[in-house]
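Please read through the structure below; I'll follow up with questions.
A protein chain is absent from this complex, but the other protein chains hold their places.
So, chain A:
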Amino acid sequence: MSAGAGASPDAAPVIETRGLSKRYGGQLAVDRLDLSVPAGSVFGFLGPNGSGKTTTIRMLMGLIDPGAGTVRVLGHRMPDAARTVLPQVGALIEGPALYGHLSGRDNLVRYDSADPTADPRTRKARVAAALDRVGLTAAAGKRAKAYSLGMKQRLGLAAALLTPRRLLVLDEPTNGLDPQGMREIRTLVRELARDGTTVFLSSHLLDEIEQVCTHAAVMAKGRLVTQGPVEDLAATARGRLAVSTPDPGDAVRVLKENGVTGIAVESGDRVTGDPPPDGDLAELTAALVGAGVRVRGFGLERASLEDVFMQLTGEGFDVTG
């Protein structure tokens, strides 16, 4: 996936935090976070539930005061510059929130009226365009309390798209959606990114981040574990060796003799393992063939973000939290 023109390293970061921390009671929800989100990126903010993603996003948006550290969004200090910064930012924070007694359209009118920089003369047209963009035109007149979760989520997204934005902050935008809904949101995110909007997307779903993001940061227990372009992150983790063979027993023995660790046999004819750090893969193939192991396929698989997470934190990624 292309990062787009804006992701050049010399452009000022769209979001930059330094030593950002937040304490709730005795517990640090966010712990000395240094985040840097390049312009034009689709930035995945990955972490299990409770790792501090929403707390960070609330600090970015000026909703809660950082206990320590600084936040800059679009080059300005938050929350001081909220009036300048926020009109250029669309946000979905911890799920949509709507006025149940108002129609979908009137919900958008209400949120648009709250933006002092939004021109009331173009309000109707912009609301209609936002509804159209998320596919809610037909349901625009229905009361929001009659909306399904997916529709509410889309209406929340529409609110984030009422005016042209430079940055979209989406906190778990696919949470609670069915696969179809998830696909729609991802498509929308890709479209917006293509138009040059920087997207900051939090998720506890690894494959979601891998599918749509150019960059990612990984959080665990309030701390930043790593951040950077998705390919680089995956590259830092050693890939896994995969051998496809009808003789798995012999293959396991030979690989073990040649320094391969963490060997596992998957689905009968697939053997995987961590290659020796300084070994040559060509030697491994030669050893396998020399020992009479029949090899159908042999290769190194690119590490997933899940591998990165496991290697960096030493623990599994609990998807359900």
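A few notes on this one:
Just so it is clear, a residue touches a chain if its C-beta (ideal position, glycine included) is under 8 Å from a C-beta of that chain, and two chains touch if they have at least 3 such contacts; residues count from 1.
Here, contacts and distances are computed from a predicted model.
Between the names "ABC transporter permease", "Succinate dehydrogenase", "Oxidoreductase" or "Nitric oxide reductase subunit C (Modular protein)(NorC)", the one given in UniProt for the chain missing from this structure view is "ABC transporter permease". Within the whole complex, the absent chain has one touching residue among A:L33, A:V71 or A:L86, and that is A:L86.
What chain A contributes to its contact with the hidden chain is residues 5-6, 8, 10-12, 14, 39-40, 58, 61-65, 74-76, 82-89, 91, 93-95, 97-102, 109-120, 156, 159, 163-164, 166, 196.
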